[in-house]
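Some notes on the structure that comes next.
Missing here: one protein chain of the complex. Every other protein chain is in place.
The first chain written gets the first letter, and so on, giving A, B and C; residue counts start at 1 in each chain.
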């Protein structure tokens, strides 16, 4: 397996940036595997994703970050993060009663499609304990009432910290998380909303879509922020509604979309192909 | 060319409706070419589209409506409308400055793709006079200010009445029509909105879509009602946004969608494949 | 749960068919829930799907078939089949080494999304035994060499007969079945092919697609016939290829398509929304 490094970069745009960054690679015998860059016109900000082969790279992997910071980043007001392909992130999954997204995520983990570890499945209901357990995973039940909510969230956060969880996937978790919880996981809390946002925010989007008579329904994978259903959108997809489709059919078609869009959102996150800028996601192609 | 009749039917659902209606055809030697039916569960209402070959049909075409009313419709609280394939409806087109939808509509008319007549192109600007005129069409200019608007609308309605216009297509007409105008054309006023409604109502939807960071944009063909952008949706379609797409790219991609969705909306209307029920469109497949 | 009956009908087209059939329902106090009909123009053949509420229906369910045969079908050279919504078909799943389709099918069965029983998972490899067993299913291993193939197939057919299997799903089963096997399951053997047929028949379609430089890849669910990859197509879907996609990416994207298209194909089969006519599938909308 090829060992690679990935740099995600963000800084004010200026002439010569790409030359500087790629010269850093060249000067250290790095072979670029992919490079994608983007300039946000509205505020003249530069974004880049760079992936290179570590074999033969002149700088020891432990020193790359420091070296890059000293030689490049510090001179350009640059923020960057650095990842290595042999790191295996830890993903917690939050669910309630719907099983379709959980089944889909776990089968991808189990089959080796994704390089990720799932230390725990968390739920406010007992219903999906079996699903987690047939996959050999730890299942933690946190019943939630209005009165216990904040307290239970504190325990959930403690658990996630203990397990060194890197990011959390809300796989149709039917509780609105408190701002405090959300603040603890900036750009590390992925939710699937069962509509084509910004259409049909809030609860019961399939019912609203049916009522409105739309000809297409959608699903949206996004990072969670303090504003409900307003976070940066990672991925969306849609499917067509037929005249004879009942609300039950919309739910059935929609659940297939939810699985697909959530899986793609998690995949992009795992691949480090995403940067968040303001309330928007920059999606790198490669 | 086959001469056919099309019935669009709406009534409270009840047992035996289809048998009664199709027996009317059978008893009069009618050969059904297509039949599509739908029951709206929420209020138990039955809808049907029926098309048959007029050759050899026992009832004279002038008597069919009366006969059907007497034998069937009057007994079932049924509303119906009857169309013949050799009728050529009159469609007026309203435009402002964008030419893409106008070009697309006119090329379909000119090439014989649609069986429709365009007695006039109406605009609040002079910009597209040339486009109408190279297609040999009459172009009427109605400049509109806040002060003259209602007055000009009265003249427009007079013109449409004089020309016996059957329905009006707003092909990116950038004026909000008054309720009075709208009321005059119930289910006969087709608009193209350049977003995936109900997302991004109002003006500048491409800018709003860009700001929100959606991954897909859309267009919506709908009948106009008194509530702006809230009328029954006839057709929608979408296209994907790429990371590098500027607002200019969204407009470019979106205009291709607008052309397509508006054309399909007009086509379904011309084919009599639509019934409006409350604020929803029933789309018959055949 | 509503108890319903579904009729699938095929006969030479003739005037009055729908009136006759729906009058049979009306005369016996049947409330039609959905009706879809289609005439194949090339050979003037009529197809219909009819579903109605059994509550209050005048004929006992055991007598419906005989009664319909006597009163209608026998007079119109009609073939028909009759299904009841409380029947639970038995579906066998054949797999080899890829797990994605198996996971997807089993999670739909497990979650109750489909009304179907899976008496056995069959494979020519041991790899997916665990997957079947975590879902509590019987897994039968039939190793196959050129020499043992026909013999093993006989044993497979015996097993399927013993288990009263209604239909078989080839969920990326990497063996070509003999004609003898195929003949035993006419229209009851569903395969997923990992290309947009008829493009890229045969093996390694993702590689062929990559070589040809297509911009879109697809998957096809079809009934298996003696001609490999030539059977009646039940469902297809596609997804876009990006410039940077490697063959590995095509496989990854394609597997999501395979899951979706196979699941829809099985769903339509379970819903009795399919009739096979010659080498084509008639898909009823309702």
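Heads up, the rule we're going with is that contacts are C-beta pairs under 8 Å (C-beta built on N, C-alpha and C of every residue); 3 or more make two chains touch, one makes a residue touch a chain.
Because the structure is a prediction, the values reported are computed rather than measured.
Among B:113, B:126 or B:162, only B:113 touches the chain that is left out of the view. Across C:97, C:155, C:204 or C:280, the residue that sits in touch with the chain not pictured is C:280. Considering C:56, C:136 or C:198, the position touching the chain not shown turns out to be C:198 (whole complex).
Where subunit C meets the omitted chain, the residues involved are 38, 41, 196-200, 212-216, 218, 232-233, 235-238, 243-244, 246, 279-285. The omitted chain makes contact with subunit B at the following residues, 34, 99-100, 103-104, 107, 110-111, 113, 131, 134-135, 242-244, 252, 256, 260, 263, 285-286. Mapped onto subunit A, the footprint of the missing chain covers residues 15-16, 18-20, 22-23, 25-26, 29-33, 35-37, 39, 240, 285.
Here is the rule we use: only the chains that are shown with their structure count from here on.
Where subunit A touches subunit C, the two copies mostly use the same residue numbers: shared numbers make up over half of all numbers in play. Note on subunit B versus subunit C: their Cα superposition corresponds to a rotation of 180 degrees, in steps of 5. Between subunit A and subunit B the centroid-to-centroid distance comes to 42 Å (mean Cα coordinates, whole Å). Counting partner chains per residue, subunit B has residues 285 touching two or more of them.
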